[in-house]
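A selection of the complex's chains, in situ.
Order as written gives the chain letters A and B; numbering starts at 1 within each chain.
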Amino acid sequence: MKKVYLDHGATTPMRAEVIDEMVKIYREEAGNPSSVHQFGRSARKVLEEARMKVAEIIGAEPKEIIFTGSGTESDNIAILGTARLKAKQGKGKHIITSSVEHHAVSDTCKMLMKEGFDVTFLPVDADGLVSVESVKQALREDTILVTIMHANNEVGTVQPIAEIGSLLKGHPAVFHTDAVQTVGKLPVNVNELGVDLLSISAHKIYGPKGVGVLYIKKGQRVESLMYGGGQERKIRPSTENLAGIIGMAKAMELAKNELEAESTRLQVLRDRLIKELLETIPETKLNGHPTKRLPHNANISFEYIEGESLILSLDMKGIAVSSGSACTSGSLDPSHVLMAMGLTHQTAHGSLRMTLGKSTTDEDIDYVVAELKTVVQRLREMSPVWDQRAKV
Amino acid sequence: MYTEKVMDHFTNPRNVGELPDADAVGEVGNMKCGDIMKLYLKISDDGVIEDVKFKTFGCGAAIATSSMSTELIKGKTVEECLKLTNKAIAEALDGLPPVKMHCSVLAEEALKAALLDYKNKTGKDIDISEEDLKGDDHDHHEDCDHED
């Protein structure tokens, strides 16, 4: 059966070039980068080269790069690490974030609320956009942290990070952005964005799972979440995941080199997917901003259908997509992102995220459009709601 | 982590040993790591370092800076030696890792101790006193926090 993987927003397959680099490290670098002897020094050299590479790609200095164990960990160090430190320094306890963040940010902010912090969750408009004006209004003297994602993982909307960065110039609040979904898809330069902290994850860009980067602007301090050895400036103690880090650097390098061409290619495919779905299937609608969006993301609501059944039906046709609904990850609530954008429960439940990637072809799009048409029709025919609507 | 020069001086330290007929001897210990350096000087009547030998119990940086310092002071006058800083010794080795900067203090201090010994023995007017030997101990906490 044909297999079409349209869930690159969840994770990406590893690139052969990345695997090769990692295997080389697995085979040839036996040492611990903290060891004094030649095995250790050689590992250290490889590690620092990767740090330089990553730094250059995002316009940072090598010492501003901290390797972590995941995108989630980068977000947590950024947020908990800043908030707890600033609170201890008596700088304030107010945090600004958006209502469409990834759980790694939103749940962390909620945790801080339990610790006595005051968190403002900014609303978004119908396209999922945070307004710069709303940040300005929310900003207070005791605001210590503003954390707003670069682009949303569900609906693909790209936030005006650079504008918010400009706004925050002169205000002591630390500015963090979760760039897990943008690195490798949009140009990401820490200076242009004007951020103090920025999170990246390797497995979204054809790199290994379990490796992240946290950019920490020179002069910024964070408390660490763990204690132990002196690795990564004590911010992330643990023997460094050398091969993973090298894999991450390689993945970022490849993505950077191919960014323009690949983004354009994906956007063309994605736009056709959206157009054909909206045109051929009635009562469908695109979620997320029409233009300010990730090039590979299509998020579409199919009215009168529940997302999980749609996913399972497509899965039986070899098509892998994901749902706005988080049924499967333990919660039955509809996507907080779609709800924040003003969708009804029902519409939110019937939403599908399709995220294209390197392997995606024109034939894949044809296949998905055709299969979706059939599946949606079948499910709608089974749905009492569709029924009622039809009878109106 | 160490430069080639450091490794060279560590592997083939210059002027290791003792001078039985030394005019001055300086021995200092690095409190923080329990390292010790002993420096022997042979000084001519007009105040020129004619010969120098050392013995050091310490890490790679301590041994390399000891060795380099002997090269730097050989043939120099006492006055010139007074101006030798641990920084200059480290620079002559193309630098030391930040955590290892304090090790170079050992060599500077051993030299000062020896010159003080020379002053005390000969009564010559040398611009050095016990005060200068109190140690730049605070340097030891210059850790590897690369925030600069």
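Just so we're on the same page, a contact is a pair of C-beta atoms (placed from the backbone, for glycine too) under 8 Å apart; a residue touches a chain by one contact, two chains touch by 3 or more.
Just so it is clear, the model here is predicted, and its values are computed rather than measured.
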item	value
Copies per chain type across the entire complex	A x2, B x1
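In this section, only the chains that are shown with their structure count from here on.
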item	value
Geometric centre distance via CA averages, subunit B-subunit A, whole Å	55
Subunit B partner contacts - residues on subunit A that touch it in the complex	36, 41, 44, 63, 218-219, 230, 233
List of subunit B residues in touch with subunit A within their complex	1, 144-147
